[in-house]
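Heads up, the thing below is written out as structure tokens.
Complex shown without one protein chain; remaining protein chains in place.
Read from first to last, the chains carry the letters A and B; within each, the first residue is number 1.
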Amino acid sequence: MSENWEPKIVTFVCNWCTYAGADLAGTSRFKYSPNIRIIKTPCSGRIDPMFIVAAFEKGADAVLISGCHPGDCHYNEGNYNARRKFIMMRRLLSELGIDNERVIFAWCSASEGIKFARLVNEVSEKIKELGPFDEYHNLDQEER
Amino acid sequence: MKELIAKAKELLMNKEVDLLIGYQSAGEKKAKPLLIKNPDDADKLVFNEYCLSNLVTYLNRPDIKALSKVAVVAKGCDIRAIVVLLSENQLVREKIFIIGMTCDHVMSPDGTEENIKCSYCKVRNPHLADVVIGAPIDERISKETVVRHEDIEEFNKKTKEEKWNFWKEELSQCIRCYACRQVCPLCYCERCIVDFNNPQWIDTRSNPRGNFAWNIVRALHLSGRCIDCGECERVCPANIPLMLLNRSLQEEAKDKFDWEAGFDPEAQPPLTTFRKEDDEEFIR
Partner (left out) sequence: MARIGVFVCWCGSNIAETVNVSKASEISGNIPGVVYSVDYKYMCSDPGQTLLKNAIKEHNLTGAVVASCSPRMHEKTFRKAAKDAGMNPYMLEMANIREQCSWVHDNKDEGTDKTIDLIRMMVEKVKRNHPLEDIKIPVTKKALVIGGGVAGIQAALDIAAGGVPVVLVERESSIGGKMAALDETFPTLDCSQCILTPKMVEVSQDPLIEIMSFSEIEKVEGYVGNFKATIRKKARYVDTDLCTGCGTCWLKCPVKVTSEFEQGLGKRKAIYIPFPQAIPSRPRIDPENCLKLTKDRCGICQKVCPTKAINYDDVDRLVEVEVGAIVVTTGYKIMPVSEFPEYGGGRYKDVVTALQFERMVCASGPTLGELQRPSDGKLPETVVFVKCVGSRDPEHHHSYCSKICCMYVAKQTMLYRHKVHNGNCYVFYIDVRSNGKNYEEFVRRAQEKEGAQYIRGRVSQVYKDGEDLVVEGADTLTNSQVKIKCDLVVLATAMEAPDGIKELAQKLGISYDQNGFLTEAHPKLKPIESSTAGVFLAGCALSPRDIPDSVSEASGAAAKVLGLLSKDEMHKDGVVAFVNEATCVACQNCIRVCPFVAIQLKDICNRKGEVLRQVADVNPGLCVGCGTCTPSCPSRSIELKGFTDAELFAEINALAEL
């Protein structure tokens, strides 16, 4: 781990709650760690669990996924469907020995700018502790 | 066996079915699939504890789907695959004739001991069959029993690092032959996600990175659907313990969604529905 290593955290959010929550964090000038890159989707229901794998392959040290709180989904049910997929994905990843702390799920509403900022900071701190996810990144280099 | 042969002859003779899929002997302690159209060939049919393979996979073949009616010899565990296929609109019930075999157990692929899946089988007496052949067998465990898989319990004693290293070792052996997909009765996609190249979801080279992605996606796609036939693991030339992944997701489906695949063709598959009160302890 080099001295100035900073984690890369890929964040998938829904448009209506968490994206708006992140905007609110911005308009409220809540400072947070610059380690995240947000990818916007219409709904947490659009987020494919395999995006997590893709992000790890491309060098992410952690993946943060956030949508509307249950009952608040702009599309009524997208987040409920997503929740089931994430349950399965989590179990599978932990079975493979992938640290569940590197895959973080959250509900964050449009009014929870402060929650969003705190979440990013907490996750960022945690991943700094865990270090880079070299095990996964290096799979690439390993030959059979 | 006599009863099976007689029934097969009757079905083919009366043209009730165009094709019958069953097992034939493949030498001592071995059986292999038999596809027959001629009633005279029915004498070759066998059924015994070496009839491991899940013949339901054949029902997905386009040439077989095109036939007007097909009979299939199926154990209770195989019928679970039929149930999933029915619920996913892949089979038309009227077009298949299910010859259900009562079955106490089959042997492990190497023929030395009872197959582990049979220790927790709940369908020794087949469900949903058009005809049941064989004497009724005492079910060893009731439908309500929540099965805990010992191999998974054992596996879960490992630390994260041990698990990771275990799978890195195992999955690096994968040669991406896709036999696991070919044999799975539930992998019926016209175009598998690995063959999708815009974008490329899965690295097609058999390097560890691609192998991880492939085995993750395969297990995910079978989650809530896998009926525990064990065929994928049986055919894997690299002997990768794929059932460890399949079974842990079966457990998850049972624990979190109270779901076991392959029993009720009318029920909503768990990943296409939800309950408002589903687990969300893990969500911040």
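The definition used in the following text is that a contact is a pair of C-beta atoms (placed from the backbone, for glycine too) under 8 Å apart; a residue touches a chain by one contact, two chains touch by 3 or more.
Values in this document were obtained by computation on a predicted structure and should not be read as measured data.
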Displayed chains contacting the withheld chain: A, B
Missing-chain contacts mapped onto subunit B: 88-90, 188-193, 196, 198-199, 201, 221, 268-269, 271-273
Residue ranges of subunit A at the interface with the undisplayed chain: 8, 10, 19-20, 22-23, 25-27, 29-32, 34, 37-43, 45-51, 54-55, 58-60, 74-78, 81-82, 85, 117
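What we mean here is this: only the chains that are shown with their structure count from here on.
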Complex contacts: residues of subunit B adjacent to subunit A: 155, 158, 160-168, 172-173, 201, 203, 206-209, 212-213, 216-217, 219-220, 223-224, 244-245, 248-249, 252-253, 256-257, 270-276, 278-280, 282-284
For the subunit A and subunit B complex, residues of the former touching the latter: 49-50, 53-54, 57, 70-71, 77, 80-81, 83-100, 104-107, 119, 135-136, 139-140, 142-144
